[in-house]
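Every protein chain of the complex appears in place save one, which is left out.
This part shows chain A:
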Amino acid sequence: MTEDFSRRSLLKAAAALAGGGLLVGCAPGASRSTTNLNYWHLLTGGDGTVMAGLVDAVNAANLGFRTTQTVLAWGPPYYTKLAMASAGGRAPDVAVMHASRIAGYAPGGLLEPWDLDLLAEAGLRKEDFPARVWEKCQYDGKLYAIALDTHPFVLYYNTDHAEKAGVTEALHSLKSPEEFTEVATKLQKVTGKHGLSYGYLGDGAQMWRLFYTLYRQTGADMKLVPGQQAEVDKDAAVKTLTFIRSLLNDTIASRSGDGGTATSEFLHGESGMFFGGVWELPVLKEAKLPIDAVPIPTMFGTQAAYADSHTFVLPRQSKVSPERRKHVYTMVAELLKRSVKWAGGGHIPAYQPVATSAEYQALKPQSNYAGIPAYVNYDPDVWFSGAGSDFQNYFAENVQNVFLGSGDPAAGFDGFVARLNKLLDRPQPV
C-alpha cells in the first residue's frame, strides 16, 4: 500500500513538473495559464479555517491566478520573517499585517503602497471603508494597507445571569465606573463565584487592550514621536489602572486570572461577564452558552474602544511583475467581497458593502458592536508599537504587579513611560 501511495505521489510530482514546464514554455499570452500568487498570513485556529475557505473560494472562481497560502506562527515569529523577507526583496506577493504594525514597516521601505487607480479598477474605493480605518492604513500620505476587518476588545455577558441579576438594561446604558462595579457585584451574587472574568496574567496584549480602551475613554491620548518625550496623560492612566485594580479583587474578578482560566470560568457559568477580543466569539458560541456581546460601556465620558485590523499589504519585492500585481489587486478585492464569512469569526468587516449588508446585520451578536469602527482607537503610531510587538511586553513588565494588586499605579505607569522614552530616544531602526 505504501508503495502504491508513493508511486502515486511520484506520478503527481511528475505531472506537476510537466505542467510547470508547459507553463514556462508558453507563459506570455497563454490565456489558460494561471499565475501562482504567494500569500503569507498568521491566522490559525478558527480564523485560519475561514481564511483557507475564502482563498479556496477565490481560487475556484478561476480568475487567472491561484493563491497559495503560507501560514506562519502568530506574533513576533511572523513579523520577523516577513520583515526579513521584505528586506531581502524576496517577499510573498501579498501578506496580512495588523494595521498597528504599518508604522513599523512602511518607513523602512519594507512595504510598497497600493495604487489607488488599480484599486478602483478592482472595485475598491476609499468610500468603501470606514474613515478611521482607512486613515490608519495610511503612512506619509500613501495607502499601505487594505483593511479586511476591525477587531475590537469587547464585553461579553451571560444573558441568563444578567436576567437573574436584573442588569441587562444597565449593561447597555451604564455610564460610570461605579455603575459597572455595581453590575459586576450583582452578577457575582448570582453566580456565587465571580462577576467578571478577565485573563491577563503573563499576557501584555490583554492588559494593554483593556487599559487602552478605558484610558482613551477618559479623553486622554498617547503621542509617541521618535526624538521627543512620550506625550501621555498620567492622571488618566492612574485613574484607569486604579479602577482596573479595584475590579481584580478576587470577588468581582480573579486577581490572577490567565487567559485559559478566564475563558473556562465564563464558559462554565461561573461568572457573568468576560472581557475579550471579538475573535474569541467562535469558542464562546460553540459552548452553546446564552451569551451576548456589547462594546465596553463608556464609563469615563468619551466613547472609545481598543481595536486592531487585519489588513493586506504588499511586501517589498526586488522584482515586481505588473501582471502578478494586478492579480493581487483582484484577489484582495474578491476576498473582501466574501468577507461576510470572515465576520462569522467575530470580526467587523471593513468593506462597507459587506458591513452594511442585510446578511451581516442579521449576525448576532456581531452587529451589536458593528458601530465601533466609527470611534475605534488603534495603538499609538510608532515603529515599536502594535500587535505582537515588544511594546505590549514593556507594558506588562511595568504594570502587571499593579493588576496583581501589589504595585502602585503611578509607579507602574512611570516605569512604562520611562521605557517608551528610552525607545523614542534611539534612532529609528526602520
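FYI, a residue touches a chain if its C-beta (ideal position, glycine included) is under 8 Å from a C-beta of that chain, and two chains touch if they have at least 3 such contacts; residues count from 1.
To be clear about the criterion, contacts and distances are computed from a predicted model.
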{"item": "Chain excluded from display, named as in UniProt, from \"CidA/LrgA family protein\", \"Acyl-CoA dehydrogenase\", \"M67 family metallopeptidase\" or \"Sugar ABC transporter permease\"", "value": "\"Sugar ABC transporter permease\""}
{"item": "Hidden-chain contact residue, picked from the options A:185, A:261, A:303 or A:352", "value": "A:261"}
{"item": "Residue touching the undisplayed chain, where the options are A:37, A:72, A:110 or A:145", "value": "A:110"}
{"item": "Of A:55, A:72 or A:201, the residue in touch with the unshown chain", "value": "A:201"}
{"item": "Absent-chain contact - pick from A:83, A:148 or A:314", "value": "A:83"}
{"item": "Chain A residues touching the omitted chain (full complex)", "value": "76, 79-80, 83-84, 87, 108-110, 201-202, 254, 256-258, 260-261, 264, 384, 389-390, 393, 396-398, 400-401, 404, 426-427, 429-430"}
